[in-house]
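With one protein chain withheld, the remaining protein chains of the complex are depicted in position.
What follows is chain A.
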Amino acid sequence: MRRAFTSLVGAVIEAWQELRVHRTRVLLSLIGVAVAVCSLTTVVALGGIVQQANQELSERQSGRPASLFVSAYSNQGTAIDSATMDATWAETLARYDITYGSRVMQTAQAVPFTTGVVDVQTQAVDQPYGEMHRVRLTEGQWFTDEDAAGLAPSLIVNQIFWERLGSPELRTHPTVELGAQGGRPGTTAVIVGVYPVGSYETEPAMFMLADQLSAMTAARPSAVVQDPYGGGGSTRYEMWVPPAISDQLMEVVKRDFSSALATPGGGTGGIQVDVYRQDYAQYGDDPFLVTKLVVGGIAVLVLLLGALGLVNIALVTVKQRVREIGIRRSFGATAGRVFFAVMMESVVATIAAGAVGVIAAVLLVQNPWTKDLIGQGLVSDFPPFPAEAALLGLVAATAVGALAGLLPALVAVRVKVIDAIRY
């Protein structure tokens, strides 16, 4: 035991002396490893950010896991009373204590801009929708209770809409007239927030609260125009629930809706109720597997290149150190000790280089410029630097050190002592 301990300490001292004496060579080889580890860690970390961006994009479009959608239609083609649907929806949310539920209606509202009246695509939603779909605002805030209670409808408009108005300060409570036609005044609505647009969006769009749309429509049926994008008509009912209970909830919500919409005689009267999931995680498979595999593949390639460089340098170095190894052997260094010392030298050096590489990767990934470049304004919850990426970087550095040290260490123990000394 004592021998093993002194051997270990001795090997570390030898490795340290070797690193100190050959610091230029070590530094050069370590730069390669540090760059490789930095690249690996950066690629993995950026992969995490890209994955988060994809995830958030998916969640904006089809909700977070698990998002359940409820729809009902009549087999006879008759319309289902929207008031009954709304009431059943409200009862269901209350019965199962579901906090995040929203109706979603696609309509269009005529909005006068300086360039003329434009039918603006409008999504009428309930308050929880903003959280459910990660709606990120660049100005103002999402609908509050105060907005919901206001007499004038509140609007959250997109950047294009806001810029067409001349980018007014929201604290001045800018307003627009909805549905103003032929000299008749429309409904005055207040803009309370602005959300960013993707590069593919070119038209103004907005959110408003579903209850305020209903109230406005009831008061001025002519105010609502046909959605030019084809989204008009039916209301979508959407809830965000824990994935673990989503299957169970789908069954009971379907049962409750079917029961509520049943005809007085007791039958469903040809009304079909569907409750389904549409979020990206609905099939259980990892939807980002391809992204992960691609990122992982690139990372492994980068690391292999770094390792090859290190092995190359390490082998050349050992060839140059044959005499020294022979001298050490003649003074009692066992083959195991020489093997361990050469390995240790490589591992100690690469761990240090790996730490430097990981720190560089953190600085690279976490700076605002990179975040802007990668996130492209799509990421609201920027993930912290992934610990697994940092850990992977260090483990990879250690593994590369051990691998790169293995060949030279094997060469080292095969050195013929006297030949090496007389070499």
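Note that in this section a contact is a pair of C-beta atoms (placed from the backbone, for glycine too) under 8 Å apart; a residue touches a chain by one contact, two chains touch by 3 or more; residues count from 1.
By our rule, contacts and distances are computed from a predicted model.
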**OP:** Identify the UniProt protein name of the omitted chain, choosing among "histidine kinase", "Nitrite/sulfite reductase", "Xanthine dehydrogenase family protein subunit M" or "ABC transporter ATP-binding protein".
**Re:** "ABC transporter ATP-binding protein"
Subject >> Candidates A:His133, A:Arg164 or A:Arg328 - the one touching the absent chain >> reply: A:Arg328
**OP:** By the contact definition given up top, give the residues of chain A that touch the hidden chain.
**Re:** 2-3, 6, 9-10, 13-14, 17, 20-22, 323-324, 327-337, 417-418, 421-422
